[in-house]
Each structure stands twice: as C-alpha cells, then as structure tokens.
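The next block holds one structure in the form of structure tokens; read it before the comments.
A single protein chain has been omitted; all remaining protein chains appear in their positions.
Think of it as A, B and C in the order they're written, each chain with its own count starting at 1.
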Amino acid sequence: MKLWGSRFSTALDPLAAKFNNSIDFDRRLWDQDIRGSAAWARGLTRAGVITSGEADELCRGLQRVWAEFNGGTFKFVPGDEDIHTAVERRLSEIAGPVAGKLHTGRSRNDQVATDFRLWVMEAIDGARGRIRGVQAALLAQAEALFGVMLPGYTHLQRAQPILFSHWLMSHFWALERDRERLVQSRQRASTLPLGSGALAGTAFPIDRERLARDLGFAGVSPNSLDAVSDRDFAAEFLFDAALLASHLSRLAESLILYSSLEFGFLELADSFATGSSLMPQKKNPDVLELTRGKAGTLIGLLTGLLATLKGLPSAYDKDLQEDKPPVFAAFDTLEAMLPVLAGAIATMTVKPDRMKAALDAGMLATDLADGLVGRGVPFREAHGIAGRAVRRAIEVGVPLDELPLAEWQSLSPAFDESPGDVFDFDKALARRNAIGGTAPEAVKAQLAEARRVLGGG
Amino acid sequence: MKLWGSRFSTALDPLAAKFNNSIDFDRRLWDQDIRGSAAWARGLTRAGVITSGEADELCRGLQRVWAEFNGGTFKFVPGDEDIHTAVERRLSEIAGPVAGKLHTGRSRNDQVATDFRLWVMEAIDGARGRIRGVQAALLAQAEALFGVMLPGYTHLQRAQPILFSHWLMSHFWALERDRERLVQSRQRASTLPLGSGALAGTAFPIDRERLARDLGFAGVSPNSLDAVSDRDFAAEFLFDAALLASHLSRLAESLILYSSLEFGFLELADSFATGSSLMPQKKNPDVLELTRGKAGTLIGLLTGLLATLKGLPSAYDKDLQEDKPPVFAAFDTLEAMLPVLAGAIATMTVKPDRMKAALDAGMLATDLADGLVGRGVPFREAHGIAGRAVRRAIEVGVPLDELPLAEWQSLSPAFDESPGDVFDFDKALARRNAIGGTAPEAVKAQLAEARRVLGGG
Amino acid sequence: MKLWGSRFSTALDPLAAKFNNSIDFDRRLWDQDIRGSAAWARGLTRAGVITSGEADELCRGLQRVWAEFNGGTFKFVPGDEDIHTAVERRLSEIAGPVAGKLHTGRSRNDQVATDFRLWVMEAIDGARGRIRGVQAALLAQAEALFGVMLPGYTHLQRAQPILFSHWLMSHFWALERDRERLVQSRQRASTLPLGSGALAGTAFPIDRERLARDLGFAGVSPNSLDAVSDRDFAAEFLFDAALLASHLSRLAESLILYSSLEFGFLELADSFATGSSLMPQKKNPDVLELTRGKAGTLIGLLTGLLATLKGLPSAYDKDLQEDKPPVFAAFDTLEAMLPVLAGAIATMTVKPDRMKAALDAGMLATDLADGLVGRGVPFREAHGIAGRAVRRAIEVGVPLDELPLAEWQSLSPAFDESPGDVFDFDKALARRNAIGGTAPEAVKAQLAEARRVLGGG
Partner (left out) sequence: MKLWGSRFSTALDPLAAKFNNSIDFDRRLWDQDIRGSAAWARGLTRAGVITSGEADELCRGLQRVWAEFNGGTFKFVPGDEDIHTAVERRLSEIAGPVAGKLHTGRSRNDQVATDFRLWVMEAIDGARGRIRGVQAALLAQAEALFGVMLPGYTHLQRAQPILFSHWLMSHFWALERDRERLVQSRQRASTLPLGSGALAGTAFPIDRERLARDLGFAGVSPNSLDAVSDRDFAAEFLFDAALLASHLSRLAESLILYSSLEFGFLELADSFATGSSLMPQKKNPDVLELTRGKAGTLIGLLTGLLATLKGLPSAYDKDLQEDKPPVFAAFDTLEAMLPVLAGAIATMTVKPDRMKAALDAGMLATDLADGLVGRGVPFREAHGIAGRAVRRAIEVGVPLDELPLAEWQSLSPAFDESPGDVFDFDKALARRNAIGGTAPEAVKAQLAEARRVLGGG
C-alpha cells in the first residue's frame, strides 16, 4: 500500500525508494502516531465527517495495531515507507475499507509534525528525570562530604581553598539551568500542528483546540504554513542537549583530572572503570572520557540540523525529514550517559587527605593582601606586596607562611609582625560567606536550596 | 599599569601580550564595566571596607572616565590589556591612590562576567526591538494585501492556493518564537556574578542582593565557582540568533525565488536592490542573499563557542575569553540585517496578477478528493481517483477542470456530473477555516492576534 | 571473555558496560580486524615471538571466523565489548590456547587505528567510484544535449545565455576536485599504526614495513604516540564528504528550481519523483531535497568530530571512540545518495523550448556594452549607456531589442544605427570562447577533457 502514486506512470526506482524512506528511524514514533490518529478519528466525528461508529471501528483497529507494536509482533512490509504508511496499511488490513477514511483532511505534513512534537515532549520529560539523577548524586556526595577542603583551581593552577561540596554544587546549578531550559522548550513544543493539512489548513471544520487537549498539547499552531515547517522544537532540544553535554563534559574533565595519580583526589569504583588489553595495571575512566567526547558529537548534531534548516524555502520540504535522526541520537546519548554519570559520582571514593595535602600557604596570598587592606593599605598596593612576598618565598626556598619576619618587614612596614594568622585555611573559607561563597555557612544554605529544588521535581 | 605581575621576574613577551590581550574587543564593555565598578564601590562602603567619602571619590572618578568614553576622548595606552585594566588605570590617574581600593574583594573573573551579562541583557533588548520591526513590516503588508491569492508550495511544487497574507504571517509567528526565546534567555542572563571573587566568593561582607538590584539584575548567582565560568547566557544568545537567522534565511530564500523573473510575484524596490559591474540589465536581491548567507555564519558562531566550552575543567580558564567576539559579531549582524529586511519588505512591490496567473486547477485536486468524500467515498480511494484524473488530464492535454464528463465518469461512478464547482479558488480557500487555516476569516483572526502581540511589545 | 579485568575487584556496572561498548558500530570492521590479525600473526613469527606453526593455527582459525562473519553466521555474545574482543573470543573457541598468543606486543589502540584506516581507505575507493557515476551521468547529458541554450543566472536573476552542457559541466568539475581530495586523503590514511602498542611502541622486533606492505599500506607511522591518537584521516574523510555534499546540494537546489513549474526547464522521471498523501496532483523532487538536506547533516558530522578532538590530552583517550559513527554515517549517506542522484540526472527530461523561451534580449546588455567598446567607448561608459537603455526599455514597455532608433541615438551618438545585430544569442555565445567559456567550441574542449578524466578513473 502506498499513500500516493496514482498520478505516476512508473514505480519509484528501488534505490530512490530506499533513499527516500524514513521507516528505519521514524518507526520509533509508532506510539505517538497511533495516538494522534485515534484523536483525529474522534475529531473527524465531531466535525461530522465520519460517523461515531466509524470512529469506533478506527479506534478499535488502531488499538490492535498499537498492541502489535507494543508486543513486538508488528510486521513491517516492503511498501511501508514511513510510520504513517505502515500504520494505515496495517489498519486497513484489520479494519477494512473504513481505514481509508482516516486520512481525510489530514496530511503527513501535519501528522509527522504532531507525532514528533509529542515524542520530543515525552523525551524532555525523560531527560529531565535523568538530569535529576545526576543532581541527586552530586547533592548526596556534597552532603556526605561536607567539610572536606581542596584547592580550587583557575587556569588549572591552584587558586584558593574551597569546600569539595561547593565544587560539587557548582555542577548542580549548571544542570538546574539545563532543566529549566528543557521545561521552556517543552512548553514551546506543546503546540498542536494537526489540522494544518499539507500547508493551507484542513478543509473540514475540525475543533483543533479540543484536539490539542485530547493529545496533551497546551495550544494550537496559529498558522498552517508555519505549523508544517516549524522545527524550532527539534533545534531547541538539540541545543539544550548540547549545552547540557558541555556541562557534563566539564564535570567529566575535572573528574578525569582528579582521578589521575598526579591529583589523586578521588578514585572511580571498579564498577565504573575499565582496563587495558595490553597494560595489566591500567584503570581507566572510560565512561568519563566518553561523556567528554560525546559533548562534541552532540554539538555536531545541533550544527547539522541548523545547517539543514538554513535557506529552505517556505512550508514543507523533504529536507525536514533529516530532523529526526539527530534528535533520536541526542536523546539516546543522554539516556545512556546521565545514569552512568550519576552512578560514577555516587560510587567514587574521595580522598580528603590527598585534597588537604594539595593546599599550600601560597593559596592564601589573596588573604594576605586582604589582611593588609584591613590595615589601610589600598588593595592594589597590597596585591603588589603579596606578589613580591610570593616571589621572595620562591627565591628563599620556603613556603610562603615560613618567610622570616625580616623578609616581611622589608616588603612592607605594615607588617609589624609576621602575618602568620592569615595562613589559616578554615578562617579563609569562613570569610567567603557572601551568598554563593565557599564558606561552610554559605554552602549549607546552597545545599538547603538544592534540596528544595530537587524536591520540587 | 598592570593589575598583576609583582611575582614575575620578567615582562610578558610582546607577541604573547598581543595574543593575550582582549582590549581590542572587550573595550566595547566600557559602559557596563564602569557602571559595575560604581556599584561595587557603593557595595564596599556598605560592607564597611571603604568609607563613604572614598566611594564618592571613586564614583566621581568613574563618572569622568565614563564621560571620556562617551565623548570619544578616552585614550588607550599600551599596557591596557583589557577594559578593566584600562578603566582602573585611567581612574588612578584621575582619582589618585584611592583608585587602588576599588578592586578590593573582586576579581576580573566576576567582573567580566558581570559586564558581559549586562551587555547581553541590553543586546537582547535591542534585538527584540529590531525583530518587532520586521514583524511590523510583515503585518503591514499582510493587512495591505489582504485578499491577494497565490500558490502555496511544498517541495517547491504548487500545492494549494493560499492568501499572501497567510504566507507573510507564517514568518511573523516564527519571529514571535524568536522573541520569546530571547526574553527567556534574558531572564537567565539576569543573574549577578559580582561578589564571586576569582572563584571562591568574596572575602568581604558584600550585600550581593542589593548589588543585583542596583545593577538591574533579577537575582544573584548561587555558587561562586559556577558564576565565574557559566557562559550559558552567551551560548543561548548565539543559539537564539542562529535560529532567528535561519528563519530569516527561509524568508529571504522565498523572496529571492518570488522576485525571480520566473516566479515574478514581487519586485524589490530599487533602493533595496543592487546591480552588476558587468551586466547592465541586472537587478539583484543582494540584501536577501546576504541574509541567507549570514545564517550560515551565525551557525558557525554558535558552533565555535560550544566547541570552545567543551571539555574545559572547572572554574575560570582563559579559553572563556573567546566568548565575546562571537556574541558581538552575532549582535552586529542582527542589528544590520533586521532593519534592512524590514525595509525590503515594506518597500517591495507585489504583483497580484502574476500570483493569480500561477494558480491552476490541478492545485485543487485535494478539493476534488474532498468532494468525493462528501459523496461517501473513503478519502484514500478518493485520493486515488483524483490522482488518476490528474494523470488523465496530462495525457489528454487539458487543464484538470476541463476534463470531459466522460473521462470523469470513467474514473468513478460518483461523478454523476462534472465536478466543475470544485474548481473555485475562493471557495477552496474559504473551506480552510479551522484555526490557523488560510481561509480569509481565519487569516483575519491571525492578523488581529498579531496586532495584539505587537502592541504588547 | 574480556581482554582485561584481572586487576579489578568487581565487574563493570551493566549500564556503564553498555555505555562503554562499541560493538554496535565497530562490528563493521570485522573484515579489516581479521586481516590485520592474520598479518600480525605472521609478523610475530618473523619476529621470533611465535612459531610458524602457531601462526598457521591462528590464521586458519581467523579464516574460520572470517567465514562466519562473511556468511552471516557469526554469533555475538554479551561479553563482546568491541570487534577485537569478539574476534579474539571466537578465535579462542576455535583455535584453543594458541589464540592467547595473538595479542602479544599489540594493543587495541594500534589495532583499532589500523582497522579503521583500512576501512576508510576502502570507503574512499568506493566513494570515488560513486562520484564517477554522477560525473558520467552529467557528462552523458552534456553530450546528448549539446547545443541547448538556457539563461545563466547570478543572484537567481537571468544574467547571460549559456549552453546547458556548460551548466552541467560546472558541476562535473566540482566533483572532480572532490575526487582529487579523496585521493590525497587516502594517501595520508595509508600509514600503518600497527606496531605502536598502546602508545610507546611494541616491545618485540616487528618488521613494520613488511607488515605495511602485507596490509596494503604505503608506509608506517613515524611515532607511536601520534599513531594511536591521530584521527586526521577520519576528519579529512568527513571534510571531503561534507564539501562533496555541499556541491551536490547546490546541484540539487538548481535542479529543484529548474523542475518547478515556474522555471519548467526539466522534469524528473516518475521513477525519481514522489507524491503526496493528501494532494493527488503533486510530483515532488524528494530525492533532490534529501540531497540538499543531507549536506547539512554531513556538516554536522564533521563539526562533531572536530569538537570531540579539540582539547584532548596526548595519546589515546576514550573520546576517540566517537570517531567511527560519524564516518560510517557519512559513508552510508554518500553510498545511498550518489547513485540516486546519478539516476535522477540520467533519467530527467529536459525541455529545450522552455529554456529558450526564458531568454530575453536584456540578457545581452553586456554584449551591447561590449559592442560600444568595439566602437571606442570605454567600457565603464558603455556599461552606463547600456544600463540606461535597459531602463528606457522598461519605461517604454518594449523588449530591449525593440527600442526605437531614436531612443538609441538619444542614449549615445555611437549608435549610428540600431544595435540589432548585437541581439543574437548564438553569436553572443560564440564570442565567449576563451578557455572555460560557454562558446560551443570551448564547451566541446571541456567535454573532451572530461571524457579523458573519466577514462583515467
């Protein structure tokens, strides 16, 4: 069965047919396609196009097709060029001639846009839950390890001491923005195209708002031309996914570094690490590296769709068929990646001693300068003095906090005594107590807020 | 003047300095940087770090620096590696030693993030207004040309008749989504990083929420590490711009086609067309082609930033300096492109006769099938009959509506008479009256809604 | 069977294993993997690591594994994490303990790089042949339709008359550059990594140059660290594919335009066109639109890999596993797309009358100016006169060649008579006879050269 062809004198070339068909990937929309068709049948009845009895027959038939898909017994046949054809073909086998009434007033253009939007809306729901899983793992570790201190880095150079919980939470908030973006993208996706026909609107008096409610859409598309060609929702999902993946790649990069022997701050569980076929001693963070690498792949998926959309003329063009593979691929990647990352975080062993050992007095040079500010030295000058102290300590070959008093005094008369009390990591942390700072008190507030956010789903 | 360097034994290599400096592009943030510094000075006073008199001195000095920038008299000097250095250097020349107190408790990491967010928030406000300009031009033409009919295309083949106003509005709604995305991106950008220090939070008791209000931010960042490295707002702006540009590229593509001699549906005003250095007769739609081409460029800007962000370790890394040139370039492109497109639309001459002449009876084959549905023929069968009628008309060599009655009857017994009344374009349009359809009544509702939307800003 | 794991206390988490495994896509390398292993076995013998008899056993076993794959009877089992594991696992079942000697001195890092390079080399050979198919179709049409004239366009505005053969050949030469690039990429891919171990080189005295010859590589990698991490060949293939696809997208775009009713220059065969589920009259160039759209997808595949490679540390990282899916996807796309495009070109119907009817005298305004140059008027001035003539003809409402003599003379005294002889399309063509021009003679030379190029393969 074909949904078209009576005006053509010859059949489609087999290679062209294979090239043209989308069934290899759009079969994934079977559930949405069938639900959409059932709602359409009811809509046709309300519009007076088919009888209520015909709609019942169609819906019973569609229910049987659905059950076949759901049970894994649906059989595709060679002519099934796409999921719409496959479903209607099978429906006609089950329900007979009445099946021929289902496509009245509808086009595959508005049909596929409806199916795909439904799918993306549900994919977003799934992805949001998976993100929560990673956030929960981060938060659990942040709570369990509260108080553990490690160097904070900028430019991969030791900068200032921070709480490890603070570090974990920095990734939590990035993921929270991802969830928020996905919520907004879902809202925009939740606009019903069905009833737009091929491009000009349906010629039957369909109550599209009722149809939208039946299918779980928040509203209806305001323009039929736009409705059949709008793929913003696909591009948005790919962007959300790529930016999310970039956040995960940054988390992964840090975890890779921290689990190197050189940093030694943490170790992945054996159940989340892999070995080498040649080197027996290796324990590799493959899952983190894949997370990092897949961020690149997801950027490519987004780029590809945007490039495909660029420069198309109005309304539906077949180029739009390229919209689904990248969205499916991005979703599958997130589905696989997020739980693994959550697992790796939940099971990793953190080494507070190694973290603490990596702190050195030089990391408090800012506090040294701040201390001078407290004695009335302008910060810019205090910064210079502290910098020279660092350099002097390197020259002398001692840690910054062991520089002799004479050295301090030659650096600035403000040092009437050794600034020894500055070099206290706990006090340094406690000072950073403005909102969002690494002070234990401020981090506790963060944890409470995060707990609240997660509670809200 | 340098903001750092006392721990170094030698100066930065001149080539490395040139490579490192960002002043060539971040000078554009002068206004935001100075406003941010003034607010910081007040914040330091409230925190008890500097006196109210010192803050006054700083603010007066900053006001003078601002005036120099605003008046175009600010002089950069070789050591001004970035806008922060330039402003503080000049401030110290004007205000003397007190200038050295301004940078207390602050880092360029939180400073630049603050400046850049402010800039992006204001850029979004500008872009939204420019988009409105294009929307207004589309709507004005849609209202002025109400009733004009032309072929609607799918696959660039004539599909069904539509109103030209409907076609214009299809682009209006795509732009409306762009505006909505920008509003949401602005909300997310509106989070203050200032007070996050280099990475760990400021060590002084700054009231960050007050600071946020003073600078026009909706909230404060919840985590200092995240605050200094979060560039989501830049990536979002680039995505919004790229998707907007893809919408404009589709509009441009169609206008290019429609202004070809072959379509002949419209003609650009001479003031929005260009000629050839070799071929005297040419009148070219360069501005539309540039609009199409720049969509590609904007995709590249987004891709570039995402690739740059991928795989960075936590907190601030210098790679992030690559965030500004693409955002500035994208904004400038929108600023140049949107008003030109608005102008081209507002001034183009539409040719209703050419549009009407391109309609042919074959475009109502769907209505022919729908008519059979009205006589009880299932749509799938009716579609087949209509398709065979199209083919038969080609074979016979007549327009579809001139196929003899005998031919009709040999195609289906349902044709007890020639389906002549089907081939009425006005009636075909009027039937597509569900929400979003091309029926005049439905389009009128669209125009009213669009007018309402534009009124709301 | 696992190739690693004895140092681990627990098994890999099932989700992590699924995420980590590459067998779903790298199984495609079975042929290359087995050939590589057989060559390696021989290399180990020559190096004195295993006996000749052991190598025979290994090769016989590998031959059986190969036959299973080739016959479609190979059974994967759950532990087969990648193709290397699957092959070695099966080999050990077939050949017994000797199988455990095969991986001596080798790592999956050099093994997979070898397999993948072999695959890409062969993929390039395939792609080059497919490109030839399109070139041959273009050339055949160019020869068959020699003499047919149509408007040449710039900015999609009629510019100057050209031969349709000339237009067809413009796409031929772009494809020839694609073939040349692929040849060079293949040469660079043809460098053997095997014998590089995991990163540091193999610890056994393998004759790598002999190994390269045995496997069909042109040379051996000069540095083992580089050898296991170099993915230039994959990126190059993706670039070659993306640029090729961009050429095809431009060809497709033009064919879509030319097969619109508005241009009407050609019609696709029914066997390369598709219909609509709603609109019975439609005949759509779906295969051309997909060709255009897939160019976007291929750009994304390239971008994705480059983003993945960016910023990796030295030597092998698991991120590199993301190299294969895009290369496989790009190759499959080319394999499907190129023959369909060749078929569409070979079977399309060209309409010389419609092409000719689209020529108008205004397209010879350049020749009008050139004619004035022949009478001593500087070109810049002549261009101005011709431009004013075009405008005057529009104002008067006549074709350019029907402007009355009085009008000509008021434009320039150089018109002592009407420039009627200028408006001869054949002569205009014949004048463009420099190499690469559209004159029939020059195009004939092009065709001869193209024939020669295709002959050379």
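Everything below uses one rule, namely that a contact is a pair of C-beta atoms (placed from the backbone, for glycine too) under 8 Å apart; a residue touches a chain by one contact, two chains touch by 3 or more.
Keep in mind it's a predicted model, so treat the numbers as computed, not measured.
Peer 1: Of B:Ala99, B:Met169, B:Met337 or B:Met363, which residue touches the hidden chain?
Peer 2: Selected residue, touching the omitted chain: B:Met337.
Peer 1: Could you tell me which of C:Tyr153, C:Phe217 or C:Phe331 touches the chain that is not displayed?
Peer 2: Going through C:Tyr153, C:Phe217 or C:Phe331 one by one, C:Tyr153 is the residue touching the chain not shown.
Peer 1: Among C:Thr114, C:Ser249, C:Thr333 or C:Thr347, which residue is in contact with the omitted chain in the full complex?
Peer 2: If we include the chain that is not displayed, C:Ser249 is the one touching it.
Peer 1: May I ask which residue of C:Ser52, C:Asn70 or C:Asn223 touches the chain that does not appear here?
Peer 2: Checking the options C:Ser52, C:Asn70 or C:Asn223, the one contacting the hidden chain is C:Asn223.
Peer 1: Using the document's contact rule, name the residues of chain B that touch the chain not shown here.
Peer 2: Considering the whole complex, chain B reaches the absent chain at 3-13, 15-16, 18-20, 84, 103, 106-109, 197-198, 269-287, 289-290, 292-310, 317-322, 325-326, 336-337, 339-340, 343-344.
Peer 1: Identify the residues of chain A touching the omitted chain, counting contacts across the whole complex.
Peer 2: Per the touch rule, chain A residues meeting the hidden chain are 154-160, 256-257, 260-263, 275-286, 289, 303, 306-307, 310-312, 358, 362-363, 365-366, 368-369, 383-384, 386-387, 389-390, 400.
To be clear about the criterion, only the chains that are shown with their structure count from here on.
Peer 1: Quick one: superpose chain B on chain C by CA and send over the rotation angle as a multiple of 5°.
Peer 2: An angle of 180 degrees brings one copy onto the other.
Peer 1: How would you label the chain A and chain C contact, same or different, if same means the shared numbers make up over half of all numbers there?
Peer 2: Chain A and chain C contact each other through largely matching residue numbers.
Peer 1: For chain A and chain B, let me know how many angstrom lie between their CA-based centres, rounded off.
Peer 2: Comparing mean C-alpha positions, chain B is 23 Å from chain A.
Peer 1: Averaging only over C-alpha atoms, locate the centres of chain A and chain C and give their separation in whole Å.
Peer 2: The answer is 32 Å.
Peer 1: So which bits of chain C are touching at least two other chains?
Peer 2: Expected reply: 275-286, 289, 303, 306-307, 310.
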